[in-house]
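Left out: one protein chain. Kept in place: all the others.
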Amino acid sequence: MKKTISSKIGMVLFLLPAGLFFISFFVYPLVFIIITSFTSWDGLSQPVFNSWNNYRFVLSDPTFKLSIQNNIGWILAGGFLQVPLAVLVAILLARKPKGWKFLRTVYYFPNVISIVAMSMLWMAVFNSEYGILNGLLKAVGLEGLQQNWLGNYFTAYPAVVLFGVFYIGYFMIIILAEISSIPETYYEAASIDGASRLQQELHITLPLIRGSTLTCMTIAMVYGLRQFEQTYVMTNGGPANRTMVLVLYLFKKINDFQYGVANTSAVFLLMIGVIIIVGLRRLFRAKD
Amino acid sequence: MKRFLSLMLLVFVVCSAMAVGIFGNAGRAVADNQTIINFPSIWVGKDSKAVVMNELITKFNQENAGKIKVVVEEIADYDAYEEKVKVSIAAGQVPDLFITKAGAKAEPFYKSGKLMDLSKYMDSAWQDRFVPGVMSSATYQGRILAVPYEFGVTPVLYNSKLLEKAGYTEFPETYQDFFVMCDKMEALGITPMSQMTGANAWTSMLWYSQLLAAIGGPDIYERGFDDPAYLEAAKLIKKMFDYTTSDAVGATATVAAGHFLNERTAMLMNGPWFIGRIKSEGGNNFYQNIKVAPAPAYQGGKGEKGGYLGFVQALLVAAKQSDHNKEEAVVKFLKYLTEAENVKKLSMSSGALFVIKTEINPGDNVEPLQGAMINQSSKAPYIVPHFNMSVKPAVATEFPQALSALVLGIKTPEEFIATLKAIDTR
Partner (left out) sequence: MPKLLFEKRFSNSLEPGRSKFFGSIIMWVVLAFFLFYTVAPMVWLLISSLKTNAELIASPFSLPEKMQFTNYTNAFQVSGLNRLFLNSMVVSLSATILNVLIAAMAAYVIARFNFKFKEVIFTIIIAGIMVPISSLMVPIFTLIKTLGVYNTRLALILTYTGVSLPLSLFIIRGFINNIPVELEEAAIIDGCGFYSRFFKIIFPLAKPGLITAATFQFLYSWNEFVYAMLLTSSNSVRTMQVGIRFFSNQFTTDYTSMYAAIVISIIPSIIGYILFQEQIISGLTSGAIKG
């Protein structure tokens, strides 16, 4: 767009508040984090420069590696299970079946419950003594599958990750909004050409909601990378660190008076984040 | 442009109008020569000490009206409390007065050089108020940097009704007998005990501490992970998980305690603060059936019969002050909090124990379970702190993870010890 003098002033004025906030709440804190990541610091005494020691330490820590691996699982589950499910439900609701407005509202509700309360509920569901999941398995004659879901080395991680995948409200709303903005005429034209409903969704709806899908995938992946409360409440990273994630790892280091190491893991978190953001933007731009 | 300016003006007006409300009580005027003591406290909300603590502080503020004012910042959630204290200090703001756990958890604070040195105030009159030997927990490099306050003991709490079913009217005195009893209970379909590896593995960590003391003796923590007692105790704690609920791996304190309160398990290891819940959350006649006992002794171990697990549960620490008046004010408040009469009120109302000597008169209505704990601990040949506060914080953090690995068979007892030792030596 053409830039006049008044619009140049406007641009500066419009960017200024965001810039100030960004510098205060991101640039300054991140510089602080990066600098202290090169120190040995208990958070109480003076930090002491220790070069790449923290980096070497976290890279050699098997729990740190496991955390990254687990976070990648979270990210994939968010981006490639939760969001596609949200797309599916949004497409179904876009057909405006009976009660769709009600469903649209209700599906969203879990997002307003605090994660802590939600996690406590699911802990009770997965419990092996009185949980309803085992109860359900027994009722259908599958006693053999009963587990201490959150205490079993193999089931704990899938259990913590997967229960949240089906809470799609957030994303479904965003995607549904974009589907509703697709002009009716596109579909009319397609059906005159003899396209089936499935074909219409595949060839009209999906390409046209790419923008909101990218938004949702980004957000879902962000949550996957930053997630912490669920794991903290439900397993505290256990059993045997099997469910540990980066932010929880970082928190434990703060708790152990190891701020230098904690900030080093924050730097890693940030780097992974940048890779995801750049990767996603590339991926979606390439399709244009 | 006009429209934009008017909009901006509107935004400005709205913002400034809100700011008035937003700023809240910041910058509220204070009386000229009044000393303010900021005291972030966990003894608030629904904590058992909250009511009396609040009364005590109000009374102190009244007595010193115009001179000293203690302002309590309420942080009920313990994790949030620790986090906030640490972050404030990291950012260069030490709270005037705060609470910390003792042992390894307090050491980084001592080392920081940011705490008030109480040595010169701790005269014999003040020191006499405390039970003997407790000052060591507050001393670092010869200086007294804290006031020991709350005390904790963690004996075995057991359901005598369930033990009687297995033929036991007295709690077993050796681990050998203890496991025989567990077998009998299992045979009867009774799950012997609550264990857990969730959160900080509290109950199981206490059991492990008991085993360490029973096998390795009271000075076990001084001898490091190479002492064979650690390995032996690891084998036994793993065995204990054969006698617990199916959800023990990953169970939190709430779950472990819940099983005990609902008679799904017969034993739980916990402290005096749990008594209130036995009364309020246990089923009919549950409270009448609960008894306390010292953990068993280990045949061939260095520990003795009746040994107790006990530790300073809370220390009061103060920030170094540049203003002498303020320093005096903080000390005055600390002395007030440690007055026998005040401590007694706190103890009687909450069931909590303190390291300050109080006289119990015949007329006083001491809670029976609390009384039993006091009685047993006073007869104990030694009192040993628990594992978590005796090792580096990083070791304590890893303990639940290593324990669950041990119980699940991912790690052998030898590997369990090796893991903890590796973190300790790092």
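As written, the chain order gives the labels A and B, with residue 1 at the start of each chain.
The rule is simple: contacts are C-beta pairs under 8 Å (C-beta built on N, C-alpha and C of every residue); 3 or more make two chains touch, one makes a residue touch a chain.
In this text, all values refer to a predicted model and were calculated from it rather than measured experimentally.
Per the touch definition above, the residue from A:80, A:130 or A:153 contacting the chain not shown is A:130. Touching the chain that is not shown, out of A:6, A:46 or A:60: A:6 (per the contact rule at the top). The residue touching the chain not shown here, chosen from A:50, A:63, A:146 or A:215, is A:215. Mapped onto chain A, contacts with the missing chain fall at residues 1-4, 6-7, 10-11, 13-15, 17-19, 21-22, 24-26, 28-30, 32-33, 43, 88-89, 92-98, 103-115, 117-118, 120-121, 124, 127, 130, 132, 166-170, 173-174, 177, 180-181, 183-184, 187-188, 191-192, 194, 196-197, 200, 211-212, 214-215, 218-219, 222, 225-226, 228, 246-247, 250-251, 259, 262-263, 266, 269-270, 272-274, 276-278, 281. Hidden from this view is one chain, which touches chain B at 1, 3-4, 7, 11, 15, 18-19, 21-26, 38, 40, 42, 44-48, 71, 73-78, 80, 83-84, 87-88, 90-93, 254, 257-258, 261-262, 271, 273-274, 276-277, 280-283.
Throughout what follows, only the chains that are shown with their structure count from here on.
Residues of chain B touching chain A in their complex: 1, 82-83, 86-87, 89-90, 108-109, 111-114, 197-199, 245-252, 255, 259, 264, 392-394, 397, 400-402, 404-405, 407-408, 410-411.
By the touch criterion stated above, chain A contacts chain B in their complex at residues 6, 42-45, 63, 123, 127-129, 148, 150-153, 156, 235-241, 252, 254-259.
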